[in-house]
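Let me begin by presenting the structure, written as structure tokens, before commenting on it.
Removed: one protein chain of the complex. Kept in place: all other protein chains.
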Amino acid sequence: MVVTTSWYLALAAVLFSMGAVGLLTRRNPLIMIMCVELMLNAVNLTFVSLGAELGDLGGQLSVFFVLVVAASEVVVGLAVVVAIMRRRQGATVDDLSVLRG
Amino acid sequence: MLDLVWLVPAFPLAGFLILTFGGRRLGEPTAGWLATGAMAGSFLATAGAFYELAGRDVHDRRSVTTLFEWVPAGDLTVDVGFLADPLSLTMCLFVTGVGALIHLYSIGYMHGDAGFRRFFAYLNLFAFAMLMLVLGDNLLLTFLGWEGVGACSYLLISFWFTDEANASAGKKAFITNRIGDWGFMVAIFMTFATFGTVAYVDVLDTTAAGTVATSTATVIALMLFVGAIGKSAQFPLYLWLPDAMAGPTPVSALIHAATMVTSGIYLLTRVNPIIADAADWVPTLIAWTGAGTALFAATIAVAQRDIKKVLAYSTVSQLGYMFLAVGCGAYVAAVFHMITHAFFKALLFLGSGSVIHGMDGDQDMAHYGGLRRFMPITAGTFVIGWLAIAGVPPFAGFWSKDEILAFAWNESPLLWAVGLVTAVLTAFYMTRLVILTFFGRHRYADPRPDEVDEAWAAALAAADGAVVAAAAALDAAVAASEAGTDEPAAAEAMVAAKAAHEAATIERDLIVAASGERPELPALALYGEPEVGPVADRLPDEVAARSDHHPHESPWTMALPLVVLAVLSVLGGLIQLPFSSATKRLEGWLEPTLFGNEVHLSVGTGTLWVLAALAVAGGAVGIVVAVAAYLQRRVDHSAFEQPILADAWRFDRLVSNFMGGPGRAGFEATANFDSTVVDGAVESVATMVKVEAGLLRRFHNGLVRTYAAGIGVGAVGLVVWFLSRTSF
Partner (left out) sequence: MAVLATAAGVPFAVLPALLVVPAAGALLVAVLPRRRPELVKLVAVATSMVVAAMTVWLLVAFDVDRGADMQFEFRHSWMTDLGIQWLLAVDGISLFLIVLTGILFPIALLAVDPGHDERAYFAWMLLLEAGVIGVFCAMDLMVFFLCFEVVLVPMYFLIGRWGHENSAYAATKFFLFTMAGSALMLIGILVLAFLHADATGGGLTFDLVELAEAQSLGTTTARWVFLSFALAFAVKVPIFPLHTWLPDAHTEAPTAGSVILAGVLLKLGTYGFLRFGLYLFPEASHFFAPVFLTLGLVGIIYGGVVATMQRDLKRLVAYSSVAHLGFIVLGTFALNTEGIEGGLLQMVNHGVSTAALFLLVGMIYERRHTRRIDELGGLQKSAPILAGVFTLVMLSSIGLPGLNGFVGEFLVLVGTFNAHPWLAVVATGGVVLAALYLLWAYQRVFHGPADGDNAEMPDLKIREGLVLAPLLVLIVAMGVYPKPVLERMEPSVDALVAHIETHVDGFHEPTSRFGADIVVGDGGDDSGDDH
């Protein structure tokens, strides 16, 4: 059984959908951030595998960008979430509607 | 001297400026003498110009003096210039002459008034405006004077402004005049549109030389007539003149008798070529409006009790005669009557002012009577004025009125009949006025209806009080007898108290019955002191105070103008005696301004004598009936004083109700429309934005997962969209 590119793509798709479903259904902000990370990494995997198959270096280049953005976003997001969680123990995303219109 | 004709309006203007800015240093009476001096200077300047113009050849009697360019705009060029010709100088003469006399009179009349200086400032400003009106060489300058006299009339009518009635009268005068001014302005526009200029010389010469299209001339003439109706108080724009009597009497004499109200007739006389070119129904309309107004006002004057109101309606009536003359093409007769009317009406008004001054401000003729004993000069001059207005030969009014009636007969016998009936009524009401004021008993000390009512109320109150007191005494006696101390005395006291109570009650009932049956106090107690009945001793103190009152004659500053005007009223007819063209001096003098539009009488001399005789007879009838009714008790005078006449045919009431009712409601509705509908539309835009924002706000609920779901759905949608458009 040869492991082809489609296996990687399928794995990426599965990871992405797991992350998406998790994002939409979980209420703990930390978990939601982890799901977002999962989705981003799934996308990274897609980029790399297709880059390898098509021989295009652009795929790996995009991964760099995504990694950087993900890292900065995690830093900021975790800082905000931790600050909020410290104030209100056990707060879920449903409670945080201060920015409503 | 004719080049200096600008001095004529300049003197009163200077007077106005000095009095306004000269400050309080000019107190009474310097301010009055200054103003009178300005008018006298103006009169002398006019006389000088008059002599120079009269010295010229007949065909050269017109002089235009231009001061400066006023409004140059496009094709329109209007200068400030003066046209000195026979018509304008004649007007100036009597405006300045009578005006100077009235200024002199006012020094005495306004003595002690806090607004003395302001009064003379306004009077001079008025004179300036009137002279600009008359001397202006173009329609726009006349309009400047026209509006100016309207504004000064407003200021002077509401002179004693702390009284709301005076303020309202002034406002009413200005606004009613403005309605007429609307017509005048439209006429000016039409004139400019037709002729390219508004100067009299150009417009009138062009019209006289050629023929203006009938419809154009009709429009111009009609609109000028509308203006004239407003200014000269003809129906239906006469409503302001009776109310204008709220102003001081010199104002009534100057503005509302001699000068301002004659502006309309002056205007129509000035533009006689245009009237000649207008449709035939225009002069007929003018004549009938004049005649109708004359009769209408005369009927009202018959029943008025305020002396100034009688004279006011009399003025409206006499102005109607002048319009009648203009409508019949008798311009000379109109001007003639204008001049004589200025003399005798000013005399009558000033005389009435003298009477009011002597009676300490009382204007109700029911309180007058027998004043000739107290005010001989006033009475004597007033009688002359009366004879003049009643059309008694050889006084001035007879000649002018007779001339108008002759031309009216020439035009239409029906018009003449209306004029004759009016003349009869004029004689009647003026005789009534003279008798009520100067003859008969002096009624000032008579008790008045409200005082008699007060006395009856006092009597009733006293009677009630007596009953109450008696009842109290009775109760006391009853109580005493029940206390049982002194039996026989107490019983006696009780009997006495009962009797007293009965007597008081009977007394009271008698008085109540008498009060219910008392006769109505007559409006005019002409033949003896009114019977007051049993309450004579309960009359309020003012009644007794009045019996000591002695009306006084006026000072010389007031008496002298009266005498001068009386002389003029006697001799005024000399300027236009109808016997031959040599004696018709006014006609000859005014001829250059008439452009041949004066109608020629087509009646024979015999007819003229008959008409004159009928006019005299009519006047005599009026006088005789009035004497019979008011002096000799042979005719019941209340038959003439119908309430509907006293209420001026309810026309004023109708207009006031309309303005205050539907008129005001309409205005109010418009204002509400503005704040609810128009502004509401603006507000609704803002409200719509607010509502929409409220709707859209629901999408922003602040929950992350909703936003995430939105992103998800949107992403899926985008992918589907792109996939559906590509082909594999």
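Letters A and B mark the chains in the order given here, with residues in each chain numbered from 1 onward.
The working rule: a contact is a pair of C-beta atoms (placed from the backbone, for glycine too) under 8 Å apart; a residue touches a chain by one contact, two chains touch by 3 or more.
These figures come from a predicted structure and were not determined experimentally.
Enquirer: For the full complex, can you list every visible chain touched by the one that's not shown?
Expert: B
Enquirer: With the missing chain put back, one of B:209, B:483, B:639 or B:723 would touch it. Which one?
Expert: Final answer for the missing-chain contact: B:209.
Enquirer: Among B:18, B:64 or B:151, choose the residue that contacts the chain missing from this document, as touch is defined above.
Expert: B:151
Enquirer: For the chain that's not shown, point to the residue among B:156, B:190, B:228 or B:404 touching it.
Expert: Here the residue in touch with the unshown chain is B:190.
Enquirer: Tell me where the left-out chain touches chain B, residue by residue.
Expert: Its contact residues with the unshown chain are 68-76, 140, 143-144, 147-148, 151, 154-155, 158, 161-164, 166-168, 170-171, 174-175, 178-179, 181-182, 185-186, 188-190, 192-196, 206-207, 209-216, 219, 277, 667-668, 670-671, 674, 678-679, 681-682, 686.
Throughout what follows, only the chains that are shown with their structure count from here on.
Enquirer: Chain A touches which residues of chain B in the complex?
Expert: Touch residues, chain B against chain A: 696-705, 708-709, 712.
Enquirer: For a test of understanding, state which residues of chain A touch chain B in their complex under the given definition.
Expert: It is residues 20, 23-24, 27, 29, 32, 93-94, 96-101 of chain A that touch chain B.
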